[in-house]
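Data first, discussion second: the structure below is written as structure tokens.
The complex appears here without one of its protein chains, the remainder shown in place.
Right, chain A next:
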Amino acid sequence: MQFGVFTVGDVTTDPTNGREPSEAERIKAMVAIAVKAEEVGLDVFATGEHHNPPFVPSSPTTMLGFIAARTSRLLLSTATTLITTNDPVKIAEDYAMLQHLADGRVDLMMGRGNTGPVYPWFGQDIRNGIPLAINNYELLRRLWREDVVDWQGKFRTPLQSFTSTPRPLDGIPPFVWHGSIRSPEIAEQAAYYGDGFFANHIFWPREHTQRMVGLYRQRFAHYGHGSADQAIVGLGGQVFMRKNSQEAVREFRPYFDNAPVYGHGPSLEEFTEQTPLTVGSPQQVIDRTLTFREYVGDYQRQLFLLDHAGLPLKTVLEQLDILGEEVVPVLRKEFDAVRPAHVPEAPTHASLIAERDAAPAPAGVATTGEAGATSEARSGR
């Protein structure tokens, strides 16, 4: 099982002292968090993508490329890549490039973005959110899997004899997750392709996560990628830890109460009861996190949100220490102990190469070079 952190990249004033980090400080803090994540033994760092203040990460592959150079084992991912407003051609190129630089330590999570004004800035319309996500992703898959692509769709200029460069590393496109809070169409999309499904699991009660993951698993099996419990599921989560829970609650409360997304709404107590947010001791976080599999099944990736709402970098790095030393080792052991053998790990570059090499070449289909482009590619991983 993979554990990691995901970040929104918000620049938020620290409500306890009124201090607002500069963009430069925030960007460097995100890098420090990623480097620290590897240092404490986590597996994944995922950055958000935003094109409006107060968020800084508009250019994820620049940041991830920089982090790639400073880490050796960490898997670099996104949370999320805007499949609606980015040109799929540019996504195909940028992330293939990142794959080469990071030696395959790359995957992506697709998301739509829910801020209406961002769409027209990129020539799109939020009312086309779902069709954009579906159409653009279909093109992206072809660009990674076919050396030469002819394309005509609704949302971009046609492509004639186009080759996206560089080609994916070893002819293996990055593994893709699809993130959605409440759109069943996106669970269906992830299931159709046999891709991963990621539930944000932060701002919504667990029942929503349970329904969405349940739908994804059922449709994953329907499309023949394996049994429902073999579908690739990731969850978000949000924690704040100190030695004892009173201390954790006291320190986190001002950040919670003033948080940009849910501040001034439900109380910290209501929110921790109604959503997966856990504020307490490391043991409380372990206990709560272990309950997630009770309603989504055995899953492959757990990402935590640690650095938001104006929490200072020093505090976030302390959280990473606690996570790496006291929480994740126990979670790994406990989750591994209960996971049945037929439930796979999340695909990685290495596992996807091994899977391809193990599969017999389909009869009558010549190998078409490293990209292995065939029309059947659509339904496989």
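The working rule: contacts are C-beta pairs under 8 Å (C-beta built on N, C-alpha and C of every residue); 3 or more make two chains touch, one makes a residue touch a chain; residues count from 1.
Criterion: contacts and distances are computed from a predicted model.
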_Undisplayed chain, where the name is taken from the UniProt record, one of "Insulinase family protein", "SDR family NAD(P)-dependent oxidoreductase", "Imidazole glycerol phosphate synthase subunit HisF" or "FMN reductase"_ = "FMN reductase"
*Options A:97, A:130 or A:249, residue touching the unrepresented chain*: A:130
*Check each of A:19, A:182, A:250 or A:342 against the chain that is not shown and name the one that touches it.*
A:182
*Would you indicate which residue among A:175, A:220 or A:271 is in contact with the undisplayed chain?*
A:271
*asked:* Applying the definition given at the start, please give the residues of chain A touching the unseen chain.
replied: 130-131, 134-135, 138, 154, 182, 184-185, 187-189, 192, 203-205, 208, 211-212, 215, 219, 261-262, 264-266, 270-271, 274-275
